[in-house]
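Note that one protein chain of the assembly has been removed; the remaining protein chains are unaltered in position.
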Amino acid sequence: MYSDVVMDHFKNPRNVGEIPDADGVGEVGNPACGDIMAFYIKVNNNVLEDVKFKTFGCGAAIAVSSMVSEMAKGKTLDEAMQISNKSVIDALNGLPKKKHHCSNLGADALHRAIEDYRSKQQGKIAERPLDGPEVCSCPVCDVNDPEEAPYCSSVCERTTGK
Amino acid sequence: MYSDVVMDHFKNPRNVGEIPDADGVGEVGNPACGDIMAFYIKVNNNVLEDVKFKTFGCGAAIAVSSMVSEMAKGKTLDEAMQISNKSVIDALNGLPKKKHHCSNLGADALHRAIEDYRSKQQGKIAERPLDGPEVCSCPVCDVNDPEEAPYCSSVCERTTGK
Amino acid sequence: MKTINMDHVAASSLLPEVVEAMMPFLSEKMGNPSSMHSLGEEVTEALEEARGQVAGLINASDQEMVFTSGGTESNNWALKGMVLANRSRGNHIITSSIEHFSIMHAIKALEKQGVEVTRLPVDKYGIVDPDDVRKAITPRTILISVMHANNEVGSIQPIAEIGKIAREHGVPFHTDAVATVGVIPVDVKALNVDLLSLAANPFYGPLGTGALYVRKGVRIEPLIDGGIQEQGLRAGTENVLGIVGMGKAAEIAAGELESRMAHLIPLRDRLINEIPASIEEVEPVGHRTQRLPGNASVLVRYVEGESMLLFLDMEGIKIASGSACISRSLKVSHVMLAMGIDAGNAQGSLLFTLGKDNTNEDVDEVVRILPPIVQKLRDMSPLYKR
Partner (left out) sequence: MKTINMDHVAASSLLPEVVEAMMPFLSEKMGNPSSMHSLGEEVTEALEEARGQVAGLINASDQEMVFTSGGTESNNWALKGMVLANRSRGNHIITSSIEHFSIMHAIKALEKQGVEVTRLPVDKYGIVDPDDVRKAITPRTILISVMHANNEVGSIQPIAEIGKIAREHGVPFHTDAVATVGVIPVDVKALNVDLLSLAANPFYGPLGTGALYVRKGVRIEPLIDGGIQEQGLRAGTENVLGIVGMGKAAEIAAGELESRMAHLIPLRDRLINEIPASIEEVEPVGHRTQRLPGNASVLVRYVEGESMLLFLDMEGIKIASGSACISRSLKVSHVMLAMGIDAGNAQGSLLFTLGKDNTNEDVDEVVRILPPIVQKLRDMSPLYKR
């Protein structure tokens, strides 16, 4: 199911942990949906000097977190903000379609950590990172009510014609 | 599907043929339903001295005709009128349920031949033996319209609750 | 005694390569495709390979193939699933008068629920006129279903033309191609179909396995709801063994189609010519050229089909018949009636369906053995020489 790159990052995730005196922290997800990712960053001269994460989630979620942390480390903040869903999936040599939302989560958590750092720099009280949605909306077909869209990927296409 | 007795009578049917100067003739069935049986009898002193038949029909129809002819031969007319559906089936060591109507046809054709003989004796103009029904009614569930009762035996029980 | 099977429409032996492909799934490869771990993945891969093989046979893409338990389920699903998905758009279905029972009775079930049905006539060769399809379409028509070929009389329908008309009118079009897929070239794109039913056995795959082709973009509701197997379109743990066998059989059929046809057509034509030549009052049924390569169907007057079958069976020859006694419904084949054949004559139906294994010698045998059987039964028949 998973590519070798995914399995490698899952088995030996890079940069696991917390940074107690982090410059920025970002968290996304919600246990009811099965994924929570927390990113911790250290910034020096606008560059991500250190990136660490903690993740509760599936194999893809762990591999994505690890990959995002590797991709981010050493990048400038602006560069790191460019890390996208697609670039993470490509770096992992692909993910099953229904796991694509995991790659979103990883980039999102990193971006939130960067935003947290920037807000702090500007002296603002950091916005509390949002929790994930209370309802687990479908990342593929964007249906919010899981009762109405119980399957992943192509079923929605099929039965809604979308 | 068929018992050994049925197969024996099917392979080597007894008393096949017509009796040109028959004392009585009985015919039932209709080609559209797949079965026609014609019985010819010679009567001597109230006893069936000779019985012959011709049959257009399935294996069961042929075996039934043959068995009925054997059972009838040598019997008095009254005795021959007692030959029933059940006695034919028993003599054949059983028939598949959906073939039970064939055994009816055999006894009916014989009985008609006897009735034909009796009418003639009484100087009546023999009633033309009736043709079989124009619609092939189901012999098991008695539904007349084959569109409404397309299957044999247990389906009717199941879907009509009968 | 040698057995000559000329009843391939009932069942064909599996190809040795198909059996070989299935064997591992009888023993070590016993995963469930829906499970997460590696046992399941092995099987998932096998199913996906089979999907590709079946899709390849009819020029579909993999995601358009949904596995089912056979042609009958595929047909029921196509009809009932389309009606459920399109009720708001209309409730009129167009079909032909010579469909397989699995279409005919599924439509009757839908009629009981208020669906309106137009049943198109056929000509004396058993062929639908595409113009009749065009005329039958109304704004409330939600599905046209016409079979690709009828196994009982052999005739092949002008599906591509009907499909073109359906598409012009924006009406979804289904064809029951159980008799043709793996037997003659079938290309879902060339045929302009939206849905197509197939089964594995006609191309030497296992009994009780089939698929429905659902063109991308077509809206259909499941017949069997439940888990997420088959993209949620057909729930239930898959018949892995059957599907793997069907895949292999499809792959082989794709390669051998032309040579199989070249083998069958001359044998078929010999039966169609030589049986009437050796027995008086026998007529062929269906179209002479627009017909299935292995299908020879004749009517023998004054004799009933089952009795001929039983005698042939004793000589090792296995065939079928459309007679009432054989049909088990005590009714003559609706297909022959629709072609204008008299119910009495239809009782004498003999249906030869040839396969890979049949030879010229088999045909010789049939042509040698059949005439005395017919004579014996005619001598017993009250209809003969009256």
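Going by the order they are written in, the chains are A, B and C; count residues from 1 in each one.
Here is the rule we go by: contacts are C-beta pairs under 8 Å (C-beta built on N, C-alpha and C of every residue); 3 or more make two chains touch, one makes a residue touch a chain.
Small disclaimer: the values here were computed from a predicted structure and weren't measured.
A.B. asks: Touching the hidden chain in the complete assembly: which of C:Arg215, C:Lys248 or C:Lys318 does that?
C.D. replies: C:Lys318
A.B. asks: Write down which of C:Ala160, C:Leu207, C:Met261 or C:Leu337 is the residue touching the left-out chain.
C.D. replies: C:Leu207
A.B. asks: Thinking of the whole complex, not just what is shown, which of C:Asp194, C:Glu238, C:Glu251 or C:Glu304 touches the missing chain?
C.D. replies: C:Glu238
A.B. asks: If I consider the whole complex, including the chain that's not displayed, which of C:Met82, C:Ile98, C:Ile162 or C:Ala199 touches that chain?
C.D. replies: If we include the chain that is not displayed, C:Ala199 is the one touching it.
A.B. asks: If you put the missing chain back, which residues of chain C would it touch?
C.D. replies: Answer for chain C: residues 3, 5, 7, 10-14, 19, 22, 26-27, 30-32, 34-40, 43, 68-73, 75-76, 84, 100-106, 108-109, 113, 199, 201, 206-209, 221-228, 235-242, 306, 309-310, 312-313, 318-321, 326, 328-329 touch the chain left out.
A.B. asks: Which residue numbers on chain A touch the omitted chain?
C.D. replies: 10-11, 13, 16, 27, 31-38, 54-62, 98, 101, 136, 138-139, 146, 150-152
To be clear about the criterion, only the chains that are shown with their structure count from here on.
A.B. asks: If you average the CA atoms of chain A and of chain C, how many Å lie between those two points?
C.D. replies: 51
A.B. asks: Listing for chain C: what residues touch at least two other chains?
C.D. replies: Touching at least two other chains: none.
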